[in-house]
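All protein chains but one are shown at their positions in the complex.
== chain A ==
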Amino acid sequence: MSLKNIIFTRLRNFAPASIYCYDCVLLKHHFSTVSDSKKADSEEKLSGFAKSLLKFSESNDTPQTKTFASLLRNSKFIDLGDPKNKIVEGTIYHIVNDDLYIDFGWKFHCVCPRPAKRGTEYVRGATVKLRVNDLELSSRFLGATKDLTLLEADCTLLGIVNSPARQ
């Protein structure tokens, strides 16, 4: 019984969803045959694999661990890897004439010039696609001990994803 439990939990964590569903279907089939034969019993006594499967399928699916380390490990930032030349999606939150201030979920925003093509669609609230060049414009200047930051990211504007000006 215990060994089956261990195997089941391992499968549940690492196997693709299709296997889990297949097991579920098998179990349901088993239940239906049992209930047909014993009409008097409303609750069957489960044991072994069936019992553990029912227990896990009924349990509330809480996120595995909510520690900071796990949140970070499963975050989009870690998924990004080396940020150079990665494509991200951002939202325009401020416009000054032809400068678009875009927030893409990082510590800093980026500022991009308004493109000539479909320029009027770039309004506040529009979602755009960006290619990241540098997540923070900071470099060590000659003679300095610390880096000097511009508090800005550097991205290239690729195009619009969705714009409120289109409707």
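The definition used in the following text is that contacts are C-beta pairs under 8 Å (C-beta built on N, C-alpha and C of every residue); 3 or more make two chains touch, one makes a residue touch a chain; residues count from 1.
We take it that contacts and distances are computed from a predicted model.
Set against the options "Enoyl reductase (ER) domain-containing protein", "DNA-directed RNA polymerase III subunit RPC9", "EXT1C protein" or "Small ribosomal subunit protein uS2m", the UniProt name belonging to the omitted chain is "Small ribosomal subunit protein uS2m". Interface note: of A:V88, A:C112 or A:L135, the residue touching the hidden chain in the full complex is A:L135.
The chain not shown here touches chain A at positions 66-69, 71-72, 75, 77-78, 81-83, 105-108, 135-136, 138-140, 146-149, 151.
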